[in-house]
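The other protein chains are all here in position, but one chain of the complex has been omitted.
First chain written, first letter: the chains are A, B and C, and each begins at residue 1.
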């Protein structure tokens, strides 16, 4: 048992975890970098301590400081969130050595799954199908990889061994372009994870990225909470997730097959706590193990909304040594959930990240809408951390209702001060391919366009109104001109005071 | 069938209805008074038209203007929301005569239930138990009422015949004080509803206010969606509602009894669309019909969250002539929901209404929290309409979880610019009586205190920290003093410019 | 700077040493205090504990809201404290009480007239706002001095409606 939880993270996920702790009566401790003194996680936690300067390596990656703060404030558990220290086996082990409960899997599970190549070899041995690649062959150098590539076949993917989130990942179309891409991938992996090792893997064509959420307690019980569809990606970054997958739909048998393979994978490594098994699924419903995420994921809310199960609270119960709150037969799937990741990036400028102070926001609210965010008016979105500023999650009785609800939520949502990708998601909600559930992992990059016409769709009665835009732009520009003119007039009045003064001075001489 | 809906209302409920319409692909038309040009309902609707000046009688009560606008913009349906024209049978009839679908019951049902006295007589004849009182005796004058009062017995309630929402209501302890209270009640009823008629009714002691939501289609199907507990009231204004009632709890038999009586009541008057049957329930689970609300209610979201049924969308489907989307056996109750009404009123100053511009707000978000509101930063809360500024609705797997979640939501919520009753709800969430579900309609006025100590409870480890408050007040006051001093210094610098100018002028002479 | 801050009748000697240090009744606290969103919302860390508070001034009283509690504080610096000491207390008692409109509204009725004696708690005026009729009561016994409004009048926020001497 524990009563005070240190949350070794920032942003929306730190806020999410603080909320779960608070609703369970647990004390919360936030840690923050200099860029986050006013972070919502600092404001909402019971206690908050400074880690160091803004860059992650000086703050959120400082495992030693986190442990020192935990000791000092007498926290008795640590929740790592996602990213930063979440998948560092050494950190999980250090927590345990310091007498802290690590709210996550055992260090050995993190290690087993953290090396992507090793993970794939482990699961292949346990009978879980894997994508052909250099799994389990350890850290290969460029010559070895160039040698193996033609045997696997092109197109193939270079992936960071320590990686995740699309960092250190490159797609290779031919042997000729492979050397420079290897170099780029290693450089990015080195910078992101401090580990430049990469492996290569066959590209499954027309693939969907489907992942299964599992929960396992320390008493040998393991269940799955169904799948999430995560194929809407750009540069291997997920942008939107759904539960259930529209591709699996009501193929309950396939859902249970995937689910039980996922449970078997978790059991193969004696996994404890929440985790996700990622699969690639081709159009014939062949599926391949991709990797296991030994942590809470960004997109966990879609599963929560459809199953009614609070995954963070379950993580905490499991870490407290309790048995699972639910049996497999208790898990019911009700309706459909969609999550849009709202990033501080400009879809009209090649999705370039945007930083700045949030000057205004109007959140979508009302029935069936959940917002998870770590920002608010006045908060400064800094260049130091990822660009996720909020997640809009909607529920619908049907997928159609969820899409319509997401449309209205996106239409209501306003964030000023940083560019953001709301308009991108709005276009996506209008895309006939998306509406039909007909998309794979290459959809965004290859077939989707921000310019609605190009997809050839007429899903909604397009209310494209450039004439209204012209009126708006002109009225605002006009107002600005008028105001500027007014200010000049005022300045003239001000000058007259000076005239008056000098006259007065002359008189009073 | 209809495609364009005019919403004859304002504030959070207009926004709620616009959202439902939009999610069903219907066009929406807002109407607004001069005080609401920037209302969220105006901003969110597809079209918006001015009704008139701010006072309700010049705008939202102008049935003629509403009908004229509907004709002009070719709306084919009207949703009245609650309050204003919602329970005016003549308005519903005028809509029908104008060829508009009125999204609500038939004018005859509104008329039958609108006269509270007549309603009680009607239902008594249908075998529904009613509270002893002057029901069905028409408009009695003061002499008649004073004559009947001792036969009914004290304490008793004076209630407005046309009324609702606690307006025109007075409690009478003895015959002596009755004449002046009659006068006050008639005056308030006249001002609120344009109808000074009142009736009297026995006070059921230790009573709970429990209401049942019903849905009935035009094809003869009627179902109930369980009960709501609405006993947390102050001056007969509901402040908090729950679903299910903690008093009924898991007494499924009693729930079904109440539900089927409610359905029978609706059927007795051939009721169509959504409606609510209000009961008083005493401690022995005797129940009495109180009144029927022939409209959507403020507190409908708690039922939506527990049943998963969107009541506004059902209203629209029913009005379109469809059969009910659900059968009684489809209705399942999942967990517990609580709604806190956030009003612009100051709990530290006798709940006096507060007006002003919202200068800042931070909404509670995250899992299990829904906010329904019509205000935003920059919006002016005016004195013309009721003081409801938002509703926080939370879901919990258990009532305990819902209470803990509401606590954290209230703690997160900030509204600046108008006084509000968030602190009142926070105290309520800490009240041992409330937590135990041990309260009746008199609880707030008689046994609850904003001063936590007085209730004698220690439900939470009270973190009453006046020393911290002292530090905060002093730091802010200090900062203000420093800033004022700084401004004086700046002014001195400014003065030096004047000195410089005069010197320059002297020199240049 | 030294201040005397009073909450619920209890005085706190608060010394602001520098940006990071405050001494309350002789006990030293490490503080980290910042305004948020350019609003009277503050984040305060005191020895690691985090408080997110709304603090505003209402007629010389500081209202401090956090953790569901509302605290009313007066803050006096040393000069003000000395000044008050020399004047002594009890002035407020005999001052005229001005009934000001707590919000804009419509005067529904004025059940008292000029010169009439009233007891503490007697209704002086009924004001309608936000569809509610609000009874405004006398905070003390006295005599109605001047009635400036009549039923049907619209009043502005803080407008003086009548006084009690």
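The rule is short, and it goes like this: a residue touches a chain if its C-beta (ideal position, glycine included) is under 8 Å from a C-beta of that chain, and two chains touch if they have at least 3 such contacts.
As the structure is a prediction and not an experimental result, all values here were calculated from the model.
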Problem set entry | Which displayed chains the hidden chain touches across the whole complex | A, B
Exercise. Which of A:249, A:383 or A:400 touches the chain that is not shown?
Worked result: A:383
For this session: Using the touch definition up top, pick the residue from A:159, A:238 or A:427 that touches the left-out chain.
Result: A:427
Exercise. Of the listed residues A:139, A:219 or A:472, which contacts the missing chain in the full complex?
Worked result: A:472
Problem set entry | From A:86, A:266, A:344 or A:393, residue that would touch the chain that is not displayed | A:344
Problem set entry | Touching residues on chain B - with respect to the absent chain | 30, 37-38, 42-49, 73, 376-379
Problem set entry | Interface with the undisplayed chain - residues on chain A | 167, 187-188, 191-192, 344-345, 348-350, 352-355, 359-360, 362, 383-387, 407, 410-411, 414, 416, 423, 426-427, 429-430, 463-481
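The rule is short, and it goes like this: only the chains that are shown with their structure count from here on.
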Problem set entry | Between chain B and chain C, centroid-to-centroid distance (C-alpha), Å | 29
For this session: Determine the centre-to-centre distance between chain A and chain C, using the mean Cα coordinates as centres, and give it in whole Å.
Result: 47
Seminar exercise, completed: Listed in rising order, chain C residues that touch 2 or more other chains are 37, 39, 49
For this session: Would you give the residues of chain B that are in contact with at least 2 other chains, written as numbers and ranges?
Result: 360, 362, 407, 411
